Each structure stands twice: as C-alpha cells, then as structure tokens.
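Heads up, one of the protein chains got dropped from this complex, but the rest are sitting where they should.
On to chain A.
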Amino acid sequence: MAERKIRVLVGKPGLDGHDRGAKVVAAALRDAGMEVIYTGLHQTPEQIVQAAIQEDVDVVALSILSGAHMTLFPRVLEKLREEGMDHVLLTGGGIIPAEDMEKLREMGVGKLFGPGTTTAEAVNYIQEWFEKEHAGAD
C-alpha cells in the first residue's frame, strides 16, 4: 500500500516533432517500475513546469532535438526554482554538444544524454539519483 514510486515527467518542449526518442525513454522508465507522465509534443516551459507541479514529480526529463537546448533547459530550470520545485531533478537528452552539456550542468541541470546512450544508462542514473536524494527519507 505505502508504495513510493519514482514519478517522472517526460516532456518535449519546443518545436521539433520527433518524439520517438522520448517515447522509447518513457517506455524504458516504465519498464523499470517508474510512473511516467508523458505530456506529448510542443510543450512550453511554462506548461511543463505546471504539469510537474500538479503531478508532483521527482524528475523532469526533456527530449530536445531542435538545437534549442540552451534556451529551453535554463527556462525550465528557472521556472522550477521560481515555483519552489528545487528538489526536482531536471535531466534529458537529445543532440547536445558536450560543451553545452557542461554549461548546463554548471547551471544546475542534471546529466544529459546524447545519441548512442542505452536506456539502461538513463534508468540507472535516475534510480541512483533518487536513492541518494531520498536516503533516510520517508
């Protein structure tokens, strides 16, 4: 009864319509026992953050293939902080150059995954983060 599932919001912000990757990741997280809320395409950062609040998720995972990652990740991060959702892990993947990943990490974004990542890597990363974050809690 008292289950504590990892809740993940998988979102696709911005204009690119390629959601195969997001769906594959969503399915992998589900198969790892997580509860995955998939929001569909073309979400604004505001919509994503509002959904994250209402769904009370632990993790927001964004898929961005449009090249707009340097705008979208910081916007979502900023909005999450504004709303007092600092405890949420913001992660994601897409076509993102390594130096951009580094810059985003410095801002406070979690690990980002590029092409060739196995779904197991993403699953492990989220599970390990969650365990560390909630060690001793609940």
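By definition in this document, a residue touches a chain if its C-beta (ideal position, glycine included) is under 8 Å from a C-beta of that chain, and two chains touch if they have at least 3 such contacts; residues count from 1.
Heads up, the rule we're going with is that contacts and distances are computed from a predicted model.
Visitor: Unshown chain, UniProt name, "Methylmalonyl Co-A mutase-associated GTPase MeaB", "NADH dehydrogenase subunit L", "Amino acid ABC transporter permease" or "Acetyl-CoA C-acetyltransferase"?
Guide: Per the UniProt record, the undisplayed chain of the complex is "Methylmalonyl Co-A mutase-associated GTPase MeaB".
Visitor: With the missing chain put back, which residues of chain A would touch it? List them for me.
Guide: Touching the missing chain: residues 1-5, 26-27, 29-40, 42-44, 46-47, 50-51, 53-56, 83-85, 138.
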